[in-house]
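Here the complex is missing one protein chain, while the rest keep their positions.
We just call them A, B and C in the order they show up, numbering each chain from 1.
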Amino acid sequence: MSRRTLPDSVRTTHGSKAPWLALAGGILFLVSGMLSWSYDDRILGDLSIRFYPAGIQLYAMLFGVIGVILAVLLLRRPAWLSPARGLRILGTTGIVFVVWVIASIAYQSGGLINANEGGWVALVGAVLLTAGGHLSPEVDIDVRRWPRLSSTLEIVIIVVLMAILLFTVAYTLDIEDGVIFAAFLIALIGLAGGLLGTGFGDYLGFIGANNRRPLLLAAFLVAFLFPFTQDGSDANMSIATQVLIFAATALGLNIVVGLAGLLDLGYIAFLGTGAYVAAMLSSSGFATVGWKPPFVVVMLIGAATAATFGLIIGSPTLRVSGDYLAIVTLGFGEIFRLAMFNLDGNNGPDLTNGPNGIPAIPDLELLGFDFGEVHTVAGIPLGRFSNYYFILLLLLMFVMLVFTRLNNSRIGRGWVAIREDERAAEAMGVNVFGLKLLAFSVGAFLAGLAGTIKAHQDTSVSPDQYVFLESAFLLAAVVLGGMGTVVGVLVGATILKLLPEKLREVNDYRLLVFGLLLVVMMRFRPEGLVPSKRRQLEFHGEDEELSELLQAEHLQTEHLKPEQLEPEPLQGAK
Amino acid sequence: MTVTDTPTTDREAGRVTVLQASNVTMRFGGLTAVDDVSMTVHEGEIVGLIGPNGAGKTTFFNCLTGMYIPTEGRVELGGELLPPKPLKVVRAGMARTFQNIRLFANMTALENVMVGRYCRTSAMALTSILRGPKFRREEEATRERAQELLDYVGLGRSGELLARNMPYGDQRRLEIARALATDPQILLLDEPTAGMNPRETEETMQLIFKIRDSGLAVVVIEHDMRFIFALCDRVLCLVRGSLLIEGSPGEVQSDHRVIEAYIGGDDEEETA
Amino acid sequence: MSPMLEVKDLEVAYGKIRAVKGISFDVNEGEVVTLIGTNGAGKTTTLRTISGLLRPSSGSIRFKDQDITTVPAHDIVQLGLAHSPEGRRIFPRLSVQENLLLGAFARKDKEVTNDLQAAYALFPILEERRNQPAGTFSGGEQQMLAMGRAMMSRPQLLMLDEPSMGLSPLMMKRIMTTVTTLQQQGTTILLVEQNAQAALKRATKGYVLEVGSIVLSGTGAELLSSDDVRKAYLGES
Partner (left out) sequence: MDAFAQQLVNGLTLGSLYALIAVGYTVVYGIVQLINFAHGEIFMIGAFGALSTWLIFFDGNLALWVLPLMILGAVIASVTTAVLMERIAYRPLRHAPRLAPLITAIGISIFLQEAVRLFYDEVPFFDFPDAKQRVPFPQIEVVTGPAFQLGNVTIQRSALFTIGCLVMCSAGLWYFVNRTRTGKGMQAVSQDPDTARLMGINVDRIIVVAFAVGATLAAVAGVAQGLQVTNINFRMGFLAGLKAFTAAVLGGIGNVWGAVVGGLTLGLVEAMAVQFIPGTFGGSPWKDVWAFALLIIVLVFRPQGILGAKVVDRA
């Protein structure tokens, strides 16, 4: 939140040069796309040919295009836009982008000598863009004074943006090469940040806030359409289902951690409970229970069992301090794993087949719809993972619904009050223990629900899927994305599942980076990437500027759209 | 258990008794923090509690609010024994503020007061997720009532301010609004004017009168003597855990023991 | 001669709330200076800021011609400025003697034993109970211990925060007499008291704080006879 920029004196003396610096930077970037980046033509999709830009060179040219646009804007000094902010983001990410590419070239082809002039030119361009951004004056923008569009037009904008999003996601997932994938992601952040940082982002946020329902609908439509872009291929759909299940579970955990403020380090056990229940009650030849109820019943039993475990583990420990709870839940997670490992008939009753787990769980069949088969819709084949994708999407929507509605209710207020000051909350008549227990068991219930689907999608369950590290990953998704927000957790979950899948080159260092990431995040941005404003304040208590900002936001929504305060984001009828 | 008759100091017998503490004693280990203190509070009455620091006021206060269960004696609220959990105490009709303001700092003023409505509303998880008409009515009612209370304490226009950003005096008043949101029969104020300037103190006094006139009973702990003697119908002075005197402000103010023990009399001669 | 302690335009804030709003005062060698005022006036905050437990948002503190505004608390003690905090804050699970020795933690010299004897001489009851855990003591005994402990660092300036809080009149007198004794032995004293009468009676100089600002100052006798003080703090009308 802190805006660290140059002293004003530097800016006044050199400010006039800023647009020209930026313009030069943009042009250098454009030129670099036409130059060779690598001596070695076998790597990164061949960057060795001049005047014939391939992937990464094209991204560089996009940096150039946006850089030039922003520089021109800067020259014209519009009162309602802040190109400076955009340039800073564009330039900084540009530096990261070029350094990443040059480093990868050096690493993959065995030496910095193989990096050709293109990269270096681009690097100079990026530095110039950044300098231009830092030297130019900040414009305080107030998007509320921008022209209001008709509501139809606003909705059209939302739909178009969502379509672009869909296209981008499909494109991104198609990139096979891990380094190019990462380069594209960095470029994407820089380009989008450069454009949106000028104030368009705030404006879009403003439009979005005014049209929450169309926005949500469009978002789900896009998510729903995604499998149709994959042309029957299961490769990306498999990752997508992983992301969805992970996101749904993490969002459930976010109720516990983000809303109620309880640290649960054994959350994976609840997912496991659901999965094991589903496996035991499935028609797998290894299932240990004779009863084979329909899947809807299985879901309820799985979720209810998980919730019961939640109550059992929660009721004794929720009274003690939060740190204890963290460790007890960790212990509970271990108990779960060990129990699943042991219950093989030799040690205790045979429920889980011990370390072997329960394999060969058949695909789901709901209302005659077989999830294992390929279905063709509108000429586009949808494979097994696409089928699971749809049901998981429904699950995610359900979890989101539960999350937002609980958050925006009497119960949500109670949770915030408990986080803020537990004793005061109790003295004001808030049922502290009951609310904590509720959060704990709702979280467990949702995880159990997700687990029942996961068992069928994975076709097997085994104890080693439910180790502590998985709980840590879930927690990291919540923390990385932003505690207490839906979008944050979706972002966090996507990053944590997608990057390792795509960045196979560095897979061995995955956990190392992950651990480091947690430490660095807590040090510099404990509120996560997409923070809930309130959480941000809790972590940066001393930040007066921030609190005034949040307050202004409250006033703004109040002032402009009183009904916005009605917390019913998902309600269909007006 | 015999409940003693209404104390003779009660000059207006016949009024409804809201809170009755009988022979409350509180010990921690070997230390007796509160020693055999009785207090009766009637509807529409302001009772002040004074005494030097460490005289057991706060401990006594905590016994009244159910934070502590007295070692001996009993506390009755509306004729019923005070339930042992703070939560139930609030539901039974007792609300309090804190000596050092304990608002939910990162919530808005309105949200703070809405939290106060928690114990008078009932929407649980399923209702909140399904959002039927009943839920919406209740939510709307909560919001309206909270706004009403903000207006009542004079913060009607500050609803969207974060509690942490409000001026000190407003925070104190917000705390009172939040306490009132629990629909109490009796309101306990712990140093409501600490840190206030004279104008704010005066405003607070008017607010407390207004609350009293609406039929609530009010108990106030305060150090500001001028404030207490101008405000209260009756004053109790605690010294070293026991009740030194109970009476009208005039009586207490002129009692030489009070001056000696609390306000600081001529200690040289007294103890020589 | 410059004052031993010089506080200038001191401002201290908790978040947005300013507890001390720009106060200035000084303490000369050999004096007993008292800060009086109601709860929440900022007296304790002032002392905590002087001893380094809090950082001021602006203003400066000089002690013996050295700027100590940003010196950490544990170094300030070594300069000869001791602070006996509000509520006594003795270490409850340590014995009396251990508490006293902790008071001399910052010292490296060999005369600690002598000072221990001096502290026992000041409060003989402490010697009787030297091996008893301090937590079992009564309020008055704890106060004696706290003062003895503060003296163990051989301070030139001793800051006492509400030493008479919650004490019986007899014990209060005992503590106040000790304050005079310490002054006679050559310790300068900055005293924060709620019992204005007792404090002003012994003070060479007094400052009245109200909601974070100094509203009145003068010699102890002047303040004692001031109508305002008598009305506001001595309960006389």
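What we mean here is this: contacts are C-beta pairs under 8 Å (C-beta built on N, C-alpha and C of every residue); 3 or more make two chains touch, one makes a residue touch a chain.
Everything numeric in this text was worked out from a predicted model, so none of it was measured.
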item: Missing chain: touched chains present in the view; value: A, C
item: Candidate in contact with the missing chain, chosen from A:L338, A:A360 or A:V377; value: A:L338
item: Identified contact with the non-displayed chain, of C:A13, C:L102 or C:V215; value: C:L102
item: Option from A:T288, A:T317 or A:S462 whose C-beta touches the chain left out; value: A:T317
item: Where the missing chain touches subunit A, by residue; value: 257, 261, 263, 265, 313, 316-317, 319-320, 322-324, 326-328, 330-332, 334-335, 338-339, 341-342, 346-349, 468-469, 472, 475, 479, 483, 508-509, 511-512, 514-519, 521-523, 526, 538-539
item: Positions on subunit C where the hidden chain makes contact; value: 51-53, 72-75, 77-78, 82-83, 85, 89-94, 98, 101-103, 105-107, 149, 153
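Everything that follows uses one rule, which is that only the chains that are shown with their structure count from here on.
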item: Label of the chain whose CA centroid is most distant from the centroid of subunit B; value: A
item: Chain occupying the middle, per Cα centroid; value: A
item: Euclidean distance of C-alpha centroids - subunit A vs subunit B, Å; value: 47
item: Per-residue multi-chain contacts in subunit C, two or more chains; value: 15-16
item: Of subunit C, residues touching subunit B in the complex; value: 15-17, 19, 38-41, 136, 138-139, 162, 165-170, 172-173, 176, 194-198, 201, 211-212, 232-235, 237
item: Contact set on subunit B toward subunit A in their complex; value: 65, 67, 86-87, 90-91, 95-96, 98, 102-108, 111, 114-121, 123-125, 128-129, 131, 135, 138-139, 142, 160-162, 164-165, 178-179, 182
item: List of subunit B residues in touch with subunit C within their complex; value: 30-31, 52-55, 164-165, 168, 191, 194-197, 223-226, 240, 253, 259-268, 270-271
